[in-house]
Each structure stands twice: as C-alpha cells, then as structure tokens.
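Below is one structure, written out as structure tokens; the observations come after it.
Every protein chain except one is present and positioned as in the full complex.
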Amino acid sequence: MRFSRGRNFLFRVPEGEELLSYINEFAERNNVLIGTASAIGSLRNPKIGYFNENAGKYRVINLEGTYELVSLSGNISLKGDKPFAHIHVALGDPEGRLYGGHLVEGEVFVAEVFIQELLGEPLERKKQDNRLVLWDAEKI
Amino acid sequence: MRFSRGRNFLFRVPEGEELLSYINEFAERNNVLIGTASAIGSLRNPKIGYFNENAGKYRVINLEGTYELVSLSGNISLKGDKPFAHIHVALGDPEGRLYGGHLVEGEVFVAEVFIQELLGEPLERKKQDNRLVLWDAEKI
Partner (left out) sequence: MRFSRGRNFLFRVPEGEELLSYINEFAERNNVLIGTASAIGSLRNPKIGYFNENAGKYRVINLEGTYELVSLSGNISLKGDKPFAHIHVALGDPEGRLYGGHLVEGEVFVAEVFIQELLGEPLERKKQDNRLVLWDAEKI
C-alpha cells in the first residue's frame, strides 16, 4: 500500500524504560497509527524471539548483560484498535558477536529512536493461516 | 547526489515469493527508479554473498532452514535501463546467532517491506575498476 508522509520524531528514551512498551506507548500517545521505526543504543538483558514455523510459535532467547543495540528496524500499524510496533533487533556482546531476532523486551541503557509516521488508509494486522498476525499480502 | 522525496510503500510480500526478485519486480511495475528499501520478517533457505576483494567475485553462503530477517537495508537505482535493488540482510537462527551479507535469494515466510522512492537525476550503476557495478563515487 501507498502512503503519504506524516510527522518525524527523533528522540532518546529515558534510561531504565522497557523499549518495546515505550515505543508502543509513544505511538499511542502521539496517535502514530502507521509508520516505520529505527534505533541504535544499548540494551540490558534483552529477550528476543525466533518464530518456529513448524511449532507455530516463538522460541524466546534470554540474553544476559548489556548489549549494543546495533540495529532496530520495524513498523507501526493497527492491531485491534491500537497502534502496534513490530520490531526486530541486532545486539552486540562485548566481543562484538551479534545476536538478534524479534524484540520481545529489553531495558534501555541508551536508545536513540527515529519514528516516521505514514498517513493513509488503515493498515491492520489480522490473524492469518500461518498463526501470525499480519497485514493482508500485496500481490504484484 | 541530492534527491527529493517520492512515494512511500509499506506492504507484506506474499508467502512463498523469492524476496529479491519480488522487490525488483515491485520497483519495475511501480516505476520506482531510485529509492531506499528496508524490511523485517522471516526467510527460508536464504543465500547470502560475501564479496572477496582479491578474487573479485562473490562467495555464496547457503543457509538452510528458516531465519528471522533481522534487518534488510539497501537501495534501488538503475542498472541498464531497469531498476535494480542492492540489498544486504542480517538473519537470525533458532539460537539467536546472526549471519548476513549481500542478499542473493531467499524464500519469503514473512516480509514486511518499506520502500521510499527518491526523485531526481538518474542514478546509474556502471562497471568499475574493482569489478563491481557501482555508482560514480561522490567526492566532498
């Protein structure tokens, strides 16, 4: 789907906040219903998910300690009647090795977040056959 | 080079499509000649490339199974007379370990893609001395 461009937000999340909840709450308070998100920083004890296709559910990986937030990318759309952020992250350990997946939670040490709002028809997540909650696919 | 901003596309690629071909075809059908691309999702049996400077060619790494698409970043420009997507990806295995490189191919389980079109003078890839097909470099 095609969208026009809305507001642009660039900000630092306060230390100690849980990052995923913060982004969701930021979107809700600012009424960002559709958009993209990116960030860099550093997270404490992040939990990431790997979606197991056969099992039809997430396997959660608990990382302990503080990790560099090397990349965060994702989007905001509607799930139910609220904005919902779907976010993937890459995380670096003290040796520079990277881990990553679907962001489940992570405590902010530092997070510099960029959110760009998109405007247009509602983009909604719905339960799909593969047990994930996704937008309808776009055929070309 | 400096560009103005064109259209914004945020969409889900249908399950089973090959992601790189899909992005290229999407750009061609929508006449996106210059732009940037990002995405998250999950890919089956992705193949990634590492460009070996000395050999002057890509080494292809075949990953087996389903991987989280932790980041996808890249751009669209002209190669010959068609839009061409140059894309790098980070991919997570069930333990959360990341692999990545130049996207050669990958079957979509889930892919949520954001493409932003840029408008301006043609940005073209040409064969360079280092055996890669690149834009002319920009000196500052």
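A and B are the chain letters, set down in written order, and residue numbers restart from 1 in every chain.
As a working rule, contacts are C-beta pairs under 8 Å (C-beta built on N, C-alpha and C of every residue); 3 or more make two chains touch, one makes a residue touch a chain.
In this text, all values refer to a predicted model and were calculated from it rather than measured experimentally.
Here one chain is not drawn; of B:Gly41, B:Gly74 or B:Gly106, the residue touching it is B:Gly74.
Residues touching the missing chain, restricted to subunit A, are 5, 7-15, 22, 25-26, 29, 38-40, 42, 66, 68-73, 90, 92-98, 109-110, 112, 114 (touch as defined at the top).
Residues of subunit B that touch the chain left out of view are 1-5, 34, 36, 38, 48-53, 59, 61, 63, 71, 73-75, 77, 86-90, 97-102, 118, 123, 130, 132, 134-140.
We take it that only the chains that are shown with their structure count from here on.
Subunit A and subunit B have Cα centroids separated by 21 Å.
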